[in-house]
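Left out: one protein chain. Kept in place: all the others.
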Amino acid sequence: MEPLMAVGIGILYAVAIFLILRRSIVKLVIGFVLLANAANLLIFTTAGMTRDAPPLIADDRLLPAGNVADPLPQAVVLTAIVIAFGVLAFAVVLIRRAYEIVQADDMDQMKDTDT
Amino acid sequence: MEYVIIMAQSIMGLALLLAFVRVVRGPSLPDRAVALELFSTIVMGLVGVQAIASGVASFLDVAIVIALMGFLASIGFARFLERGGLRDD
Amino acid sequence: MIDLLKAILLLGGALLMLLAAVGIVRLPDLLTRMHATTKAASLGVNLTMLAVALHFSDVGVVARALAIILFVLTTAPIAAHVMGRAGYFVGTRLWSGTVKDELRPNYDPLTHELKSGQEPRQNVERPGRDEAPE
Amino acid sequence: MIGAVWNLLLGLAWVVLSGDFSGFNLLTGLVFGYLVLALIEPQVAPLSGYSVRLPRMLKFVAFFLKELIHANWRVAFDIMTPPWHMRPGVIAMPLSAYTDLEITFVANLISLTPGTLSLDLSDDRRVLYIHAMFLDDEEALRSSLKEMEHRALELFR
Amino acid sequence: MNPDVALPVLLPLLSGAVSLLFWRSRALQRFVAVAGMLGLFVVSVRLFLLTLENGYVTMQVGNWPAPFGITFIADMFSAVMVLLASMIGLAIGVYSLATTGRGHEAFGYYPLMHLLLAGCVGAFLTGDIFNLYVWFEVMLVASFALLILGSERAQMEGAIKYVTLNLLASVIFLTATGLTYGLVGTLNMADIALRLDASEHQGMVEVLAVMYMVAFGIKAAAFPLFFWLPASYHTPPVAVSALFAGLLTKVGVYALFRVLTLLFDQSMDYLQPILLWGAAFTMVTGVLGAAAQYEFRRILSFHIVSQIGYMLLGLALYTPLAIAGGVFAVMHNIVVKTNLFLISGVAHRLQGTYRLKRMGGLSRRHPWLAAAFFLSAFSLAGLPPLSGFFAKFMLVRAGIEAGAYVVTGIALLVGLMTLYSMVKIWNEVFWKKLPDDNNVPDNTAATESNGRLGLALMYLPVMVLALGTLLIGVFAEPLVRVMNMIATQLLNSSGYIEAVLGDNVASRTTTLLAEPKTPVGEGLAEGVAP
Amino acid sequence: MVQLYIGLGFLLAAVAPLLHRWMGDRTNLLLVVYPALAALWLISQAPGVIAGNNLVFTADWVPSLGLSLTLMLDGLALMFALLISIVGAFVLLYAGGYLKGNPDMARFHAAFMAFMAAMFGLVLADGLVTLFVFWELTSITSYLLIGFNHQDEKSREAARQSLFVTVGGGLALMAGLVLLGIASGSWSLTDIRSLETDLREHALYTPMLLCLVVGAFTKSAQFPFHFWLPNAMAAPSPVSAYLHSATMVKAGIYLLARLQPDLGDTALWTALLSLGGGVTMLLGAFMAVRYTNIKKLLAYSTIMALGTLTMLLGIGSDEALIAFAVFLVAHSLYKGSLFMVAGILDHETGTQDIQAMGGLRAAMPVTAAAAMLAALSFAGLPPLLGFVGKEAMLKAVLKADAFPLLLAVLAFSAAFLTIAAAAIVALRPFLGTLKATPRTPHEAPLSMLLGPSVLALLSLLLGLFVPLTGPAFSAVVTAVAGAPVEVPLSLWHGVNLPLVLTMSSLLLGIGLYLCWDGVRARLATLTPVTHRGPQAWYYAILRAFVSLAEWQTRVLQNGYMRHYILVMLVTLAALLVNSILIRHAPGLSLAFDVRFHEVMVAATMMLGALAAPMLRSSLGAVVSVGVTGFSIALIFLLFSAPDLAITQLLVETLTVILLVLVLFRLPRFSHLSTRFERIRDGVVAAVVGGLLSLLVLIAWDVKQFTPISQYMIENSVSLAHGRNIVNVILVDYRALDTLGEMFVLSLAAIGVIAMLKLRVPPVRRSTGE
Partner (left out) sequence: MVKPGSVILNTAARMLMPLQLLFSIFLLLRGHDEPGGGFIAGLVAAGAFALYLFAFGVDATRAILRAVDPRDLIGTGLLLGVLSALPAWFVGEPILTAQWWPIDALGMKLSTPLIFDIGVYLAVLGAVTAMVMTLMEVDTDEG
């Protein structure tokens, strides 16, 4: 599965980057979503994917019965997902407000602050 | 039983792909939203199969979440349409 | 025996989902597609969950599977209704084979008023609008 | 009264969800159910006439399943075979249901049955507009819908 | 184990949470702003003294032994950074009392400040790479929110770039962290350092180094990754600009220093030339950018970039003296750059504009402000005996010792170019007569209406920081000694690793490899019911 | 102790504003005490120093860097320190009169005192870096002094120019000093002096010397860095008298003299200094007679003198060094005096134009006398000290080892031009008929007369009693030569070649003085040439710098965010490619273990992403990305991460909700990019994506260590009392991450609320941005 996932992750990154490089701010938003997904998936995948049991321990046991998936990347990804969601929410609203002010779905209309 | 599970998974996987076809073809936003809804429903089915395949009942919680929360996306899209959001189909 | 039942339920569920998926691809307009998805897929989930309930045959799991079925039966039609309605009102094109539409004449897109067609006369009076049922 | 029923229901739902059928767990569920209800209390419409009637319910479930399988088969057949046999259209169905809950219940049932889909309710709540797939026999459809509504309402009254 | 390590993080978190909870009470928020910052300063001083005494102060958060839990560790570098952050926080807390409008206060200005600091301090103190990411995000999102406070057009435009480019950096950081865990199976930086040293695939180690370098390079605003900074730093309220200018990019620099010295020392041979030329271009492009500007804050913003180059130069040369000089540059820059922004704010309050053409005459009417600016500006240009001189001297000496003549020459020239911009501001804002078309003349009436107390609150941090840059220069010895300690610690990561992992470091390195590729959970004894 | 006294100078500078508040104009008298006391102390120490006992005052500063505040008083330092204190005392006195009633007097005193203290530090410093610190301090304080009349744009520009040139040179000096420190292994001048090895043979000698010479040349206004000095005449006359004749401009000379024993007497040294000095000398003298502005004229003649001094150091023979010492003292005295005279004329007549003045001898007899006496020394006529200096100089030039003929020609030309210049300054304003001037002239107050008169008298006295000064000058020359040198000085050496040259230059000079107006008119035709001089280069460089800056900003900081992103990504990709493909080629072992439904899920994930940019509908893209998100949730599910799957589903749903709430306001997708841009971006995106794919594969392939999560699994129940290990990690093992994470989400919410609800009125002030 990993080679397939590796390709998939590459595609997610590539599409996200392609979208972020557009002038349209709407595409920028969608690029953000994909980028976050790509990174999360990458962490999940590189840490090793397993079809073993999830990292849960049954009621009557001290340890899992057999192999379980590595819980740490899961916790890390969970944290990353929520962080990405927060950042995304902010970015999305920012873009909406920027659009209200600039009145164009065009990043090129927003270059007054640079020079 | 293993074969049954594999077959069920494969059929559902195929269904996922077909649902995706409608997402791409649209043409209107409601069409796509409905396809997404179908997508999440199929995911629920896959969750059930996965629970059986792995023998881990905890997977069902995923299905509960989808069953209770999944339709919110459709509600969101509907609100978008009702409030006069752009139907750029 | 239980295994067979489980197999039937599982495969039936899966096939129903495939049916819904084929339907959503093949059917000609939004509303007809929604027929395929809402029902077939929901039923498919329900069958799968029954299989799960059978498989674990543990009170907790059965209860949860039944809860899922209940939730699906509650939320799926709501979603269908909301989306179908929104889709209809924003003017999604209906299939050319559609035979009748009793809603359209009772709907006023300006005021968003939706009449029942059964109102007492004085309620329907409106200058310049005189629609007769087909 | 209505609140109590709902509270009980929520408490039971809790027990069912957690799969722990102990008395303490039910108590927990009842407490949380109460809290949640207290939260939405001002918005809850009167749910008069609601009671649990097991036998009717079972009968209704059986009826519903029959309808479900029958209609599903018809839709499946049409989807799988190339020429379209369907004759879709939007019809107005006069309602006997009049409380919010009844209307919602009926509308959902109709939506769940293959071949029919609740589109919207008229402003005066007398008519439910339904999109139907097979209008070749409109009267048969209308009567089966009526029967479904009737049976459903029996559960409430 | 020492609880004091965590206090500098917990305190601003607590202040932030309290400020947020009582968002309706303006008075309480203002009180917490000063009290919280003061408290942070006190605990930071304590931590600094403790670290000075012990070299390293650590805490295993949650009492989980390293490397399994998250480690908080203060070495001299982080202790100094925390101390500086708390100083700047206090200065800006006081300054903000005078400059923050009611609207800003009602929508979270103070909690955002607290949490921005918490993020910075957390980043300085954590010994865990993913935890570092989390603190970076805390800091970043707080800075996002501060950046847009007020929702003016320029803010929005600047914020889009700031957010997008920083997000890109975060994603690269996160990606690198994911790959790191995939490669070595740990998140504790000391542990990572050990395992990377033992890794069979040094190419991958280099890849990680490069990715962290780019990610932190963006955060630090290094060439060619700095574009977000000049696009945005001049847009928010001036106290926010000052805080950003003083602190945020330095967190990136800190991370670069930390990661490259601790984790990737074995790749430094390859990275040094890249860093060296990156540093050179950062210095030059930043200073050139400033030369083309005619607005107070924009000039200062570009200079942030330029100064980052000096810090990177220290890292690139990678000798004890160079590292010490680089860190000295960080310290000096935090003090001076913050102050320059604060001064621009005072000038703006007095004259209603940031445009040099429309300003003037401040040296005669506000000689103390002029003196403060003069000290800070000339310190920025690296003139003696101010703080900037020592940073430059150490770096130049290290550069020449290392034979990096060209880049050292560039560093010297950039000092002159910095002076160009600083003199431009000085001439226009302080020496030139106030132009007639500025109809908010620098009159006491304007000052009066804003409140004498307000102006005094703005002056206080400005004067203290200006004095700071002078005193750092005149009494440089203790600081240079601290910088030397920092350099020693950074270049000998074994001390850090031992402080984190305890005594079993030596045995760990061997056992690490004992069971290669063990799937998780394998070999566990069958669990028994309790 | 001495360190403290220098510190006291800075302290006085800092408190000058306060002193003024308390004492008013009397502050001046108080401050004069500072250099006066210094002078007395220096004189008291002189016998010891002349006897060869150098004084060393040890003090530390930044020992970690090898920097000390050690001071050292030898002959050279003593001479400079005496000049600084004596001239400083008189100039300070003079300034009290010159600036009387000026509201900015306090500021003047602050800068002036700081300058004086810095100058003391500079000439006394033993540490290389300390020397540099004081050197830069003189540049900074002189910037403030030149820009004293800062409301005048010319003053600001002159101040800026002097600052850039001297600080620019300072940078070279710093490099030079650091090279010197590294080459010698010591940061102390005394230690370097006693070094065993010869620095002249060190590999770094040439760059070191070049850097040091550039530093010295800028400070001491040597060609081609001389142009700032005449412009610096925008400063008040006391400043010109002090900084631009007696002290600061000689700092470079001081430095060269200081380094002469260690670095001097090489071909490079001789060539640089004697030629550079010679050219500067002639240029200064020639330019002086082109100006009718008295301060400009004096400034150029100062350049001449500075050139002469440099040239003498370049020649480096004992004779040259003797000439150096005498000429330096003479110049300081007469030039200080003349600048003060110029200030008096300016102050009393209201003009600086010599042509506008005439017949002033009656109105201001003391001034006239002082001017003429000083001018005699300036012209190098007996019996003044200037004569001794010039004779010695000519003698040294004629005996020079390198370029004697060329230098002689230069020196002779400079000499006769100087005589003309001296005559112009001393005679023109005072002789002839009285001319109407903006102000009615009358004699200056005593405080202003004292300085020029005493300095002029000193020139005379030292000239008359020059043989007595021999031991003192010997101490100076010894310090510069690095070995004991006897200095036999006398007014009369008999008729020799230098005297002949002096006499003939006198004749030529007087001739030039008589037809000065005509010559000036002729010389005016040279203006286009002089306008292409170094000052024009300076401005060309500044202009080029600004254009470069603007060009760079246009190109780099161009406002197009996608360019920024592109640059970042290309940087990342290039570095990655270099590391992973070029430097360490990967070898992969691919193992495929995959099931059909997993392929389907992966496919929908990829296709969902790929469809997003292709769809023409923005909401369509949202749905498409939603498919990707759901697929990812499925992948989490299929690979044993139920918590993740739930979170992903919920977040995906909430994301959709947010997007539909927001995109509702946004327009339809627009296609704005050109085909080229799309292809370019596509390539970059594909390369980055491909690299990341590769990295994932490698990371997966080279796993080598047991993950730390093993511990977490083992202890989840027994120590953390939890059975869902992921949750245990979130709330216990790594609760700190979670704590940060909840803050992130909350901060985002605060930001969103603020953005949507806080609307500050756009412009508060009429002139706001």
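The letters A, B, C, D, E and F name the chains in turn, as written, and every chain counts its residues from 1.
Here is the rule we go by: contacts are C-beta pairs under 8 Å (C-beta built on N, C-alpha and C of every residue); 3 or more make two chains touch, one makes a residue touch a chain.
Since the structure is predicted, the reported quantities are computational estimates derived from the model, not experimental observations.
Asks: Among C:K6, C:H55 or C:H81, which residue is in contact with the omitted chain in the full complex?
Replies: Going through C:K6, C:H55 or C:H81 one by one, C:H81 is the residue touching the chain not shown.
Asks: Of the residues listed, F:N28, F:Q557, F:T653 or F:T706, which one is in contact with the missing chain?
Replies: Hidden-chain contact among the options goes to F:T653.
Asks: Which residue numbers on chain E touch the omitted chain?
Replies: 1, 3, 6, 10, 13-14, 16-18, 20-23, 59-63
Asks: Quickly run down the residues of chain B that touch the omitted chain.
Replies: Listed in rising order, the touching residues are 58, 61-62, 64-65, 68-69, 72, 75-76, 79, 81-84.
Asks: For chain D, enumerate the residues touching the unshown chain of the complex.
Replies: 6, 10, 13-14, 17-18, 24, 29, 32-33, 36-37, 39-40, 42-45, 100-101, 103-104, 107-108, 118, 120-121, 125
Convention: only the chains that are shown with their structure count from here on.
Asks: Using C-alpha centres only, name the chain that sits farthest from chain C.
Replies: It is F whose centre lies farthest from that of chain C.
Asks: Just the number, please: Cα centre separation of chain C and chain F in whole Å.
Replies: Roughly 79 Å separates the two chain centres.
Asks: Roughly how far is chain A from chain F, going centre to centre by Cα mean, in whole Å?
Replies: The mean C-alpha positions of chain A and chain F differ by 50 Å.
Asks: If you average the CA atoms of chain A and of chain B, how many Å lie between those two points?
Replies: Distance between chain centres: 20 Å.
Asks: At least two other chains touched by the same residue of chain E: list those residues.
Replies: Answer for chain E, listing residues that touch two or more other chains: 130, 134, 137, 141, 144-145, 148, 151, 154, 160-161, 164, 168, 175, 179, 181-183, 187, 227, 230-231, 292, 520-521, 524, 527, 530.
Asks: Multi-chain contacts only, two chains or more: what residues does chain D have there?
Replies: Chain D, residues with two or more chain partners: 17.
Asks: Of all possible chain pairs, which ones touch?
Replies: Result of the pairwise touch check is A-B, A-E, A-F, B-C, B-F, C-D, E-F.
Asks: Touching residues of chain D toward chain C in the complex: what are they?
Replies: That would be residues 13, 15-21, 68, 71-72, 75-76, 79-80, 84, 86-92, 94, 107-127, 129, 131, 133, 135 of chain D.
Asks: Give the list of chain A residues in touch with chain E in this complex.
Replies: Touch list, chain A to chain E: 20, 25, 28, 32, 35-36, 38-39, 42-48, 50, 52, 57, 60-70, 72-73, 76, 79-80, 83, 86-87, 90-91, 94-95, 97-98, 101-102, 107, 110-115.
Asks: Can you tell me which positions in chain F touch chain E when the two form their complex?
Replies: My answer: residues 17, 60-65, 104, 107, 129, 132-133, 136-137, 139-140, 147, 150-151, 153, 156, 160, 163-164, 167-168, 171-172, 174-175, 178-179, 181-182, 207, 545-546, 548-550, 552-553, 556-557, 559, 561, 564-565, 567-568, 571-572, 575-576, 579-580, 583-586, 692, 695-696, 698-700, 702-714, 717, 732-737, 739-741, 743-744, 746-748, 750-751, 753-755, 757-760, 762, 765-769.
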